[in-house]
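Below you'll find the structure I mean.
The other protein chains are all here in position, but one chain of the complex has been omitted.
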Amino acid sequence: MDYSIKITGEAGQGIQTIGETLARVFGRMGHYIFSHQDYESRIRGGHNFYQIRISERPVMSPREKVDIIVALDKEGVTRHRSELDPKGMIIYDSASIKATFEGPSFLDIPFAELAVAHGGDKIMSNVVATGAVLGMLGMEIGPLLRLIKETFVKKGEDIVAKNEKACRAGYDFAKKGCLSCSFSVTGSGGPKMVISGVEAIALGAIASGVRFYAAYPMTPSTGIMNYLASKEAQYGIIVEQAEDEIAAINMAIGASFAGVRSMTATSGGGFCLMVEGLSLAAMTETPVVIGLGQRPGPATGLPTRTEQGELLFSIFAGHGEFPRIVFAPGTPEQAFYLTNKAFDLSEKYQIPAIILFDQFLADSQYTYSGWDGSKLRYTDYRFRGEGAAGIDRYKRHALTETGISPLALPGNSRRLVITDSDEHDEEGHIIEDAETRVRMVEKRLHRKTALLKDEIEPPILYGDHRPEVVIAGWGSTFGVMKEAVDLLSRERSIAMLHFSELWPFPDKVRLDYTDILKIAKATICIENNATGQFARLMRSETGYQFTGHIHKFDGRPFTIERLKGEIDAHIGKL
Amino acid sequence: MDYSIKITGEAGQGIQTIGETLARVFGRMGHYIFSHQDYESRIRGGHNFYQIRISERPVMSPREKVDIIVALDKEGVTRHRSELDPKGMIIYDSASIKATFEGPSFLDIPFAELAVAHGGDKIMSNVVATGAVLGMLGMEIGPLLRLIKETFVKKGEDIVAKNEKACRAGYDFAKKGCLSCSFSVTGSGGPKMVISGVEAIALGAIASGVRFYAAYPMTPSTGIMNYLASKEAQYGIIVEQAEDEIAAINMAIGASFAGVRSMTATSGGGFCLMVEGLSLAAMTETPVVIGLGQRPGPATGLPTRTEQGELLFSIFAGHGEFPRIVFAPGTPEQAFYLTNKAFDLSEKYQIPAIILFDQFLADSQYTYSGWDGSKLRYTDYRFRGEGAAGIDRYKRHALTETGISPLALPGNSRRLVITDSDEHDEEGHIIEDAETRVRMVEKRLHRKTALLKDEIEPPILYGDHRPEVVIAGWGSTFGVMKEAVDLLSRERSIAMLHFSELWPFPDKVRLDYTDILKIAKATICIENNATGQFARLMRSETGYQFTGHIHKFDGRPFTIERLKGEIDAHIGKL
Amino acid sequence: MPTLESYRGQTPAWCPGCGNFGILKAFKDAMLGLGLEPHMFTIVSGIGQAGKFPHYTRCNTFNGLHGRTLPVATGIRLANHEMPVVAIAGDGDCYGEGGNHLIHAIRRNVNVKLLVHDNQIYGLTKGQASPTTGEGMKTKNMPFGVISEQLNPVALAVALDCSFVARCYAGETSHLTSIIIEAMKHKGFCLIDILQPCVTFNKINTYEWYSKRVYKLEKDYNPEDRAAAFVRALEWGDRLPLGVIYRNSRPIYEERMPVISDMPLVKKPQRRPDTADLLSEFF
Partner (left out) sequence: MPTLESYRGQTPAWCPGCGNFGILKAFKDAMLGLGLEPHMFTIVSGIGQAGKFPHYTRCNTFNGLHGRTLPVATGIRLANHEMPVVAIAGDGDCYGEGGNHLIHAIRRNVNVKLLVHDNQIYGLTKGQASPTTGEGMKTKNMPFGVISEQLNPVALAVALDCSFVARCYAGETSHLTSIIIEAMKHKGFCLIDILQPCVTFNKINTYEWYSKRVYKLEKDYNPEDRAAAFVRALEWGDRLPLGVIYRNSRPIYEERMPVISDMPLVKKPQRRPDTADLLSEFF
């Protein structure tokens, strides 16, 4: 069982609410889901959709073929009917969208009318539609009713009752009305959590003890700020909206200097404004974590859509030379654990760490049975209070074997904590001489980098372990590449190499991935960009050149059909 | 003949004036000179020097061994006496620096006293010192006197006369006093122009018809603004000091959109603030030229010193993917012609162009017999006035074979010129659809890049054409690498590969440089940075890996002695 | 003569009822009133709902980055000071991200007309607080409500001796039209802060809220008295004055820059100048 349900409509019609409600209910009923969103940069009107996939197997990619379309606007039908599976159904309210469509695959459900009749208010139309979907799928309505109760209980019994009735009305109407429906939702395990990329990053930050978050709103990073703000009081975190991104990163650096874990996040345009601060964090050896949510550029580009266009920018951004961490999680689960690892390494090595994600990962929801908190890292590397030795001789930038100097905080001991964006001596005072400069570069850059390399995990090898065909990629394409391997491995010896820890670039000690690549007949680098940035990085770091490339730069994510098709086209030649 | 003269003193003592006067006089007398500067980030005090090399052969690199030291402060002696050639001399004024030194290599010249006695004012001490240097070198004083006249004529006959007398006094004193002097300045051709890197860039901009320059002061780029400002009226250029670098690049983009050639320049920290604008220029297809003067980072680093730390940053800076030009001139001559080429290509392809230089090139002076204006490119690619066809159907971002759309300007015809930082259609209006996005990326990025590649000149191959040893580098190391080849080619088959047109990376059609590298026994990549950025770029663009690397990251340029020594160490192994 | 038809642009992607529609209408009327044709001037806008403005009319357009309208507008004017340049920004755009440019554009006094669509909210990014959002307003990312003091852009501009400072209201289109015309005719940098209801995200400063409070400055109000203007600028609460709060006649940058006293840069010959004499200076 593997159904895709597309909820379509204008911005402001509430397709997201319908979608997220369904996702949540499916998750609770123990199904695996994957959802992704497609929306324009406007608040009302236009045409958006929310697509949700449900299956008894883990699913993590968008599919082109859809089984159910919930059309809240006319375009929902005209634009998407071609995607409908022969056995699929389109439900719509002819009265609301002022159009009727003939044919067995159409079911006209009077969402508004039913809402008024049973709930007493047109605004419950979406609840009707939600119920209808469950009805068509022949699933039990109980869990949905429970969720409705939870959602509206604050608003009082009456509202709950009305929504329940509206929901039932849609459910019953669809169940009865949908004669030609052949859907059967099978197999289900224990309840699943449903979580998106931005939620996972925010959660990872909280789980890492973030105490200060400053940012300027920017899609697709704003969700991180919203989630953290919702937990501000409960977890003792200050979330500050800065006047601009320059302020955001400098505030985060200030808070970190003062002794707490801090973070900021933005998208490419805002990151541009942060790169001077990135370099400042490196020079002052102040830990800071930066979320960079990619969207199609250059400039404003397609602000609500997706691309993997800033891999090399994030690795080489900032003036001067300094170590940094760049992680690009492939799923919410990776986002959660890698955010935690970024906080840990950033503080351990006193360097900036970048979480590179994109709109696709940010807004997509995945299901999990749960995450293991005990796998999280936490060490407070800071040097607090009078306790520790060397109070009087304390030097913020002391030269050490490892290049890591004790990180004390100002104002909580007699130590003076001094740092400078100018090149400085061990104490942190400005210098001009060549000798000190050289020692500081060796400490800050060479020694730390040497140690940092060992912290980096190799790429994930999934599929055949001596593959004829390798598809390689990074970040948010994890899910679609993995499913492609599952599909293709029936006929072929194929594997995926997925990189999520990108800088420092993983060495080959734990996994000689170039060896695997060299043995393979075809190696295809898959990127959601136009220039093949990862392929370039692979060449510069290992000298290895992929045999083929698949690029997508239309602002939309890969679908499994499209990716499989393109891979076939490549390996067909073999 | 190859003498080095080091003028040392505190900031504010006028060592630069002495140095530049000597450089100018030597140039006029037909000698080749090379000068470089070493100064601290302060206005008074500290310890700086200005070093000038004079020879009958072209010289373009700093030497460690010096022949004459003019010590205006005590440190000039204590810090630098070890650099003195056995036959060298140190001149100083014991009264002024309150110290006397014994030994044949010291000549105590009462600069101040002579200034008062002959010029009537202590402030002529430097003129005395300047004269003294010429005296020691046994050169004729005429040209210096003429220069003094030109310099002070505005101030009246009397001042001129006094300065001349002071100058003569120093000249005569040194000539008589310097018994042990064995200097003889030989060979000289026609008069030479003496010019620095920043002057050459500014000159290149004027010669390319720059009409608008906006910048925020930042070492080592400020010299460009100062030079342009001094010609503002004469050449009809507006030079505007912006409130910050973000404003600077956005103003330059605005002026370019309005129809004039425009430029900005800064250093790494300011460039960080410009990268969002860089991406804007690319998206709106607005030509703009950006000077990036590197200095040691990260952050403020060593603000008055030199490094080659921003090669990869300049190539990958900015969010999203777009074509750009990155040129890194090796000498003022290259700076002049490459700035001109940058203006031409930037406008022809409607893309941003970056001139990557550094403090060493910016402040160093070289001599030339003259430059050929006729070799300069100039085509006005803009589409002006009612004249041209298609007024009504004009589309700013029209899709064309070449990817280049007609560049019209607003307000000088009935055409509407519309552009947008959002992804847009041919007219320039915001779009959301995938098809238009793809067509625009192909136009803006793929098609233009394909053509642009053919405009790029291959690296310069200097020395043996089937070399056993190749030293490779980019930017300001040109001179020192070239001299190293001259020195080493006596014993060895050696050549230099120097890259000044770095992005798009030169292809191998016109010169198969990787072929040369592969045949060589030893290939050494020489960079004034700590991480080997060019070596990384070479790997990513060609897969070629150098056999050895020489890095310097102390904020100082390579000296010929040091570079030769390190190369010897590498090839000694052969 | 231009007609409304000459100014018909793309269909706005704004929410039904958005205050921006009133501003759009007032702007078109002003252009018609001035007899300007779309190709005669340029609009520079930023990113936000306000930033989309030029696409919804017809004109030369540079829709640039969020917060950077003024530097671009300045560059355009300095290159071609014979072409009127209008900058259109949101309150977040111009007072948040771009605050520094506002300060210095006012000081520079380049003859640019700045219209700020001040809806006291970040619209396009879904309702975060802007610098002009009232204290205490709760948003998704500010569960405790806005802490920073509300910015008063008019008082700020008066303090910076801005050449022309007005406050208007999107609900009073004909008044807005007349002020835009006045600004276009004024010689100097003009800031028009336009109170603009955001029907979707700003549930406090609604049409009703504004309509109850706004009033037009008395006929005898003297906008040249800076101290009085400052006091009036501070009036924000039960009553909101509309009109030209402050005005002066400082000479504009373009008139003080000798380089363009003869002609605009864009009219100067665009060819390779002879630089032989410059080279000779290095000998």
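Labels A, B and C are assigned to the chains in the order they are written; within every chain, residues are numbered from 1.
Going forward, a contact is a pair of C-beta atoms (placed from the backbone, for glycine too) under 8 Å apart; a residue touches a chain by one contact, two chains touch by 3 or more.
In this text, all values refer to a predicted model and were calculated from it rather than measured experimentally.
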item	value
Contact list for the unshown chain, restricted to visible chains	A, B, C
Sole residue of C:104, C:167 or C:247 that reaches the chain not shown, by the stated touch rule	C:104
Of C:204, C:234 or C:263, the one touching the omitted chain in the full complex	C:234
Contacting the left-out chain in the complete assembly, out of A:68, A:166, A:242 or A:496	A:242
From A:57, A:122, A:429 or A:508, residue that would touch the chain that is not displayed	A:429
Sole residue of C:156, C:244, C:266 or C:279 that reaches the chain not shown, by the stated touch rule	C:156
Hidden partner interface residues of subunit A, rising order	27-28, 191-195, 199, 203, 206-209, 211-212, 214, 231-233, 235-238, 240, 242-244, 246-248, 250-262, 276-277, 280, 284, 370-371, 373, 376, 378, 380, 382, 384, 409-422, 428-430
Interface residues of subunit B (partner: the chain not displayed)	12, 40-46, 216-219, 222, 225-226, 229-230, 232-233, 239, 241, 243-244, 269, 299-300, 303
Touching residues on subunit C - with respect to the absent chain	95-100, 103-104, 106-109, 131, 144, 147-152, 155-156, 158-161, 226-227, 230-231, 234, 250, 253, 256-258
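Just so we're on the same page, only the chains that are shown with their structure count from here on.
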item	value
Centroid spacing, where centroids are CA-atom means, of subunit A and subunit B in whole angstrom	44
Gap in Å, rounded to a whole number, between the CA centres of subunit C and subunit B	41
Euclidean distance of C-alpha centroids - subunit A vs subunit C, Å	37
Per-residue multi-chain contacts in subunit C, two or more chains	47, 65
Residue list for subunit A, restricted to those that touch at least two other chains	40-41, 46, 269, 299-300, 303
